[in-house]
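With one protein chain held back, the other chains of the complex are shown just where they sit.
Right, chain A next:
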Amino acid sequence: MATRNRTALFRKYRTALQQVRPASASTSAQGAVVELSNAPLLRGAASGYNRLSTVDVDGSREGVVSVGLPPPWVDVSEEVAIDMQKIRSKMGELAKAHARALMPTFDDIKGKGQEHNIELMSQDITRLLKKCEQKLRQLSQDRGHSEDMKLRVNVQRSLATDLQTLSVEFRKHQKGYLQRLQQQQQQELTVLVLSFLALQRASITASYERGKEDEFYDPGFNEQQMSRLKKAEVLSEEREKEVQQIMESVNDLAQIMKDLSTLVIDQGTIVDRIDYNVQQVATSIEQGVRELEQAERTQKKGDMVFCVMVLIALCVFMICVLIFKKLVL
């Protein structure tokens, strides 16, 4: 992959040429100055660009340099990019939190705090994703000239692709966590049931032994067992709730995914071809011109038809008048 840089040669010629024609250089500087007074009002207003002209302080370039401030949608796109960066860092945190939460703990309060934390974080991420998606939609809303429009659509596509991969990643995380959570829950349940059964058997044998002494003993749950059972119920309810929430967030994401898929280009298809896109613009412009011409023609035709109709109507009216006149006479 050989390359050759010709910039040095080019610069050499350029400076040489600039020294040769001082006259033309001054005119170009003048032109720029004129731009300073005119451009911000005329062009800037027409195209939505905020043009600023500043004098270069370094003096490395002679004359005036005009700096174009980008249109407002660029800020929106940057905001989206920043938000996505945030999502990415939050997802890193969330992954760590998930790992911690899945480790067996003996401290109930701490565990609850963690769960709450995870909940908050995933809600946060979902909210950010939604926000990004809404902002993306905004990008293509207000109209501009055709090229700016195309630019915006492309920016939108690029951001949408990133957002899609991000949301897929997030969903995979969530799903993995969900599955492991459910597994753990099941394990806990079986452990609970087993221990419960063991306890019961113990109590039954105990009561049997005691039964010999006391015939009216109630072989039900003792207090200890009841409290354990209640605790298990509460725990499973909590888990259930958690699972429900995660499910909801997965569904939310699914919606975002579907919305995004209209924006993202399918790779390997004709839409992904560069030349196809360029030609598409050319043909659409041509088509526009053709349609305009046709519209003009039909409009002209419409005028003519209207004229003819009026004339015919007048003719009929005159004939009527004539007949009326004859009849009266």
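As a convention for this text, contacts are C-beta pairs under 8 Å (C-beta built on N, C-alpha and C of every residue); 3 or more make two chains touch, one makes a residue touch a chain; residues count from 1.
By our rule, contacts and distances are computed from a predicted model.
The complex includes a chain that is not drawn, and of the options "V-type proton ATPase subunit D", "SKP1-like protein", "SM/Sec1-family protein" or "Proteasome subunit beta" the UniProt name matching it is "SM/Sec1-family protein". Across A:151, A:199 or A:232, the single residue that touches the chain missing here is A:151. The hidden chain makes contact, of the residues A:271, A:289, A:305 or A:319, with A:271. Touching residues on chain A toward the chain that is not drawn are 1-7, 9-11, 13-14, 16-17, 24-25, 28, 43, 47, 49, 61, 66-71, 74, 145, 147-148, 150-151, 154-155, 157-158, 161, 164, 168, 171-172, 175, 247, 250-251, 253-254, 257-258, 261, 264-278, 282.
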